[in-house]
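Data first, discussion second: the structure below is written as structure tokens.
The complex appears here minus one protein chain, its other protein chains still in place.
And now, subunit A:
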Amino acid sequence: MPQHTFTLNGEQVTVDVEDDVRLLWVLRDILGVTGPKYGCGLGVCQACTSHLNGKAVNLCCVPVGRLKATDQVTTIEGLPATVGKPLHPMQEAWLEQDVPQCGYCQPGQIMTAVAKVLQARAAGHQLTDADFDQIRNICRCGTYHRIREAILSAQDKF
């Protein structure tokens, strides 16, 4: 069975699994990292959104065989460490706005939010309505309004 080595939340991991198994299942079913959630397996709902080398990806759409040993995978569990704090400012904002209801989509929402802010910042602007229209994450509890408020309040804090 092929071996795959990459960095997960700051630690190097090696797994024995077939190349085509998507990263979501490698993390959840083999490595026991359960922050990223399954919501569709189709790259649609965005519940598994995590970061690959600092950019947002849907783990359900990344075959583990595509990873290189130098690749850095960050899930919600590893997000605070990227800023060297107990909680990322985006998570703090989520708590301040009391965003979650059932909470199932929220790890993906937060990982998306951080990436969208960084993307807008790299393009030299603050988040606009057009940016929010690109946030595709489903929240079946309907917390969208508070998500918006939380992102706007956190975008200058990291």
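Throughout what follows, a contact is a pair of C-beta atoms (placed from the backbone, for glycine too) under 8 Å apart; a residue touches a chain by one contact, two chains touch by 3 or more; residues count from 1.
By our rule, contacts and distances are computed from a predicted model.
Undergrad: One chain of this complex is missing from the view, so tell me which of "Phosphate transport system permease protein", "Response regulator", "Isoquinoline 1-oxidoreductase" or "ABC transporter" is its UniProt name.
TA: The record names the chain that does not appear here as "Isoquinoline 1-oxidoreductase".
Undergrad: Touching the missing chain, which residues of subunit A?
TA: 17-18, 20-26, 28-30, 32, 34-45, 47, 52, 55-63, 66, 75-77, 80, 87, 91, 94-95, 98-107, 110, 115-116, 119, 129, 132-133, 135-148
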